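Every protein chain but one is kept in place in this view of the complex.
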Amino acid sequence: MHDKTLAELTRSLDAGDFSSRELTQHLLGRIDRLDGELNSFITVTHEQALAAADAADAARAAGKAGTLTGLPLALKDIFCTQDVKTTAGSRMLDSFIAPYDATVVEKLKAAGAVSLGKTNMDEFAMGSSNENSHYGPVKNPWDFTAVPGGSSGGSAAAVAAGLVPAAIGTDTGGSIRQPAAFCGITGLKPTYGRVSRYGMIAYASSLDQAGPMARSAEDCALLLNAMAGHDLRDSTCVQRGVPDYTEELGTALSGLKIGLPSEYFGDGLDPQVEAAVREAIKVFESLGASVREVSLPHTHYAIPAYYVIAPAEASSNLSRYDGVRFGHRCANPVDLIDLYKRSRAEGFGDEVKRRILIGTHTLSEGFFDAYYKKAQQVRRLIRQDFLDAFEEVDVLMGPASPTPAFDLGANKDPVSMYLQDIYTIAINLAGIPGMSVPAGFAGKRPVGLQILGSHFTESRLLNVAHQFQLATDWHRQRPALAEENT
Amino acid sequence: MQWETVIGLEVHVQLATRSKIFSGASTAFGAEPNTQACAVDLGLPGVLPVLNEAAVAMAVKFGLAIHAEIPEVSVFDRKNYFYPDLPKGYQTSQMYQPIVGAGEVEITLEDGTTKPIRVHHAHLEEDAGKSLHEDFHGMTGVDLNRAGTPLLEIVSEPDMRSAKEAAAYLKAIHSIVTYLGISDGNMAEGSMRCDVNVSVRPKGQEAFGTRAEIKNVNSFRFVERAIAFEVERQIELLEDGGKVVQETRLFDPERDETRSMRTKEEANDYRYFPCPDLLPVVLDKAYIDHLRDNLPELPAEKRARFENELGLSAYDASVLSATREMADYFEEVKDVCRDAKQAANWVQGELAGALNRENLSIANSPVSARQLGELVARVIDDTINGKAAKQVFQALWNGQGASADDIIEAQGLKQVTDTGAIEAMIDQVIADSPAQVAQYRDAEPDKRGKMIGYFVGQVMKASRGTANPQQVNELLRQKLDALC
């Protein structure tokens, strides 16, 4: 039951093999048993899940099932969920019971999905290993000594471990794609503006985007169908029709033009990762695609530009956590400045403070032009690299991460941790969609193939990924934890 | 030494939208604390702003009214600082690309002369909440109802040279925004507030002196008084060999002085950057043209029309066009009585006097424009005389009748113009006043003119004020002279 994709579960529910309540109970049982060590959930909402499952079973019995009716999933703890604790992985919000639902949550509920709870994450989505959570690190289900990736590490680990068939993540610099790669699942970061950000706790507003994390491209398409679309509450969410993302899944890939950015195959790329990715490219060639090398000449400026723009936005976005209206407040503040300084010092973790400080510094008087304006200019050049490349090819492919999942505690130095995101970060700066699909292993740790497209080409990316998954079974591999038949 | 004062104003105008600039919460004044602060206004985690179209339209209307350039693109920035009444830790404002570019406002001084004051730009931003300092066990209470109310900040060039000019400028802005209907202009409720930049320099010197900024001055009168005090303070300081410090000061109306706000321990660094949650606002020509085509007649245009087409004096035209309510009232009186000068005299005379006495605004006048117009019409067509008209006005003011005609009828104030009736009254008065008649007869002919007043008074009294005074005068003279 816990091994199936959403598409398969829908067929079973329709066939009456089991009910949504039985499925939900089974998965809640697995979470209770297995998540203690894995630590992929911050909050498990047993009662709400069972109530939603019962409602879904009733809807199905009444012939009123929607696309996701009765399907369990988990939400990264960055999405506000009404009457449920929403922490963003931070002590700052340890007591925060959200008074409203994020638009994505509303949409998923409306489609009939059953949320099992809120998944662990790097604090305020700042991190690439899920080690920056106030609620402790998440383990990689394939190897408990490895990180699951971040910042949507809990979502990736829960799906890989068979605790939930799909989860929702967010991606600001790779936070869906890198953990999907590390945990051997399929993840999609949509085009910026495709999915509403309302109710999704902001890290860096011009980069953040929510997306599905699941066991197949087809499942990602089903989820994106429910998540995407215009929202009157988000000015940056585009007014643009939502296609049926499952429609083009079956299109053959003959004639597909694939570009391999030479910069994504350079120094620092783990040979086993490179081998797996090149092997995957061969599969596409066998499916009729043509491959050529392309260049994204500003690739190496992406991380520096990102570490100006994202912290600058974050430093401002996180100013609202001041101990006044919600969130952590220090004990017995002697005056206003003490209230602010202590509440924020106690509420935020180390990496969050680091980014607030960088962002505050680079925006301050005398530095703005040299840092922020410069980074925005570079951002335009980076986007132009992609637009130019997509004049030549349909999709770009490369590794999602230069290495497979690294060991817990291995990257103590912030800069070396930041450099892990070399292949994912530019995509957020450009606002284009990107996916990671399982493409083999380096030892026992999974490798992700990254597929990139031009703005609003999610249908194409899902099609490409789906065809790959019809030709391979990497996405069907499960860690021992998930194999366990209980 | 001769000193010259240099003044620039930053006027914050609360726009009269129904909902807030970035949220659907109500902007109504006076609600229970925090009942009009929605998730967006509170800056709850995850919320996002969406721009209110009416706020944009109002800002553009103002720009068009001052003949300003309206840039095609404007951008919202974040001004970052911590304060309890600022829920997000930043104020969404427009630092680099404001919605209204450079324009000009014409002010009218007391002597009737006019002077153009340049407006540097005007930008949209959100208002903050309010901190209430009454005692909550030594704590301050924060009410965020006002947070997110749209503000238009109008920044002038330092073109004003006296407190009077500054007050006239503020009045001109007040009159434009109320004419446009983009603000209620209620200064007591904080709908219009202003920061005043004041400096002095030796007359003839090109370079500006160091300025002080007086924050949050909330009435026309206070603007004048604050500037007067501040100018004196600065001149005294400079003449004593001191230096003006660039600083923020507060005006204390009770002590009639400005004083330095406690200098913060560090200079502010607002770290402005474009708000990533909002996109560039792009206004196309059709949108701007539509707003331009629907602009109401503005104070300057109205003043010119009153003067040129209605033949009012410059002073009358300026007073009657000062507010939209005043102008609308006057125009209705004029339309009903069909005489602009008489209408102007009545609105500025009897009505203004009565309003002043009872401290009422024209919007709250107990006598409606239609009622006053009908009254004036009765004066013009000689139905009543001037004295009776004042009686009728008082009766209307006191609510003793629905219309001038009703009151004239009820109180029998209709002017008596029947010569026979007047002659009968005169004969009676002459018969009843033998002593006065004798005095009249014995007086030198050039003194008799003054003495006739007694008889006029007696006849008017006998007619209960309704006799036509000219006729009474005329007939009395004839009859008395015939006795001599």
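Note that the chains are named A and B in the order they appear, and that numbering of residues resets to 1 at the start of each chain.
We take it that a contact is a pair of C-beta atoms (placed from the backbone, for glycine too) under 8 Å apart; a residue touches a chain by one contact, two chains touch by 3 or more.
The criterion applied here is as follows: contacts and distances are computed from a predicted model.
Trainee: Missing chain, UniProt name, options "Branched-chain amino acid ABC transporter permease", "Extracellular substrate binding protein", "Aspartyl/glutamyl-tRNA(Asn/Gln) amidotransferase subunit C" or "Na(+)/H(+) antiporter subunit E1": which is it?
Mentor: The correct option from "Branched-chain amino acid ABC transporter permease", "Extracellular substrate binding protein", "Aspartyl/glutamyl-tRNA(Asn/Gln) amidotransferase subunit C" or "Na(+)/H(+) antiporter subunit E1" is "Aspartyl/glutamyl-tRNA(Asn/Gln) amidotransferase subunit C", the UniProt name of the unshown chain.
Trainee: Among A:Ala58, A:Ala252, A:Ala275 or A:Ile337, exactly one should touch the missing chain; which is it?
Mentor: Of these options, the touching residue for the absent chain is A:Ile337.
Trainee: Touching the left-out chain: which of B:Ala65, B:Val105 or B:Val142?
Mentor: B:Val142
Trainee: Considering the whole complex rather than only what is displayed, give the residues of subunit A touching the chain that is not shown.
Mentor: 95-97, 99, 191-193, 206-207, 232, 235-236, 238-239, 298, 300-301, 303-305, 307-308, 315, 319, 322-329, 333-342, 344-345, 348, 353-354, 356-358, 360-362, 364, 367, 370-371, 373-381, 383, 413-415, 418, 428-432, 455
Trainee: What residue numbers in subunit B mark contact with the hidden partner chain?
Mentor: 17-19, 23-26, 32-39, 42, 44, 50-56, 75, 80, 82, 84, 131-133, 136, 138-144, 261-262, 266, 269, 271, 274, 276, 278-282
Rule of thumb we're sticking to: only the chains that are shown with their structure count from here on.
Trainee: Which of the residues in subunit B come into contact with subunit A in the complex?
Mentor: Subunit B reaches subunit A through residues 39, 42-51, 78, 80, 82, 84, 87-90, 142, 269, 271-273, 276-279.
Trainee: So in the complex, the part of subunit A that touches subunit B is made up of which residues?
Mentor: 79-80, 86, 88, 93, 96, 98-100, 102, 197-202, 204-206, 232-236, 312-313, 315-316, 318-320, 322, 324-327, 336, 340, 360, 363-365, 368, 372
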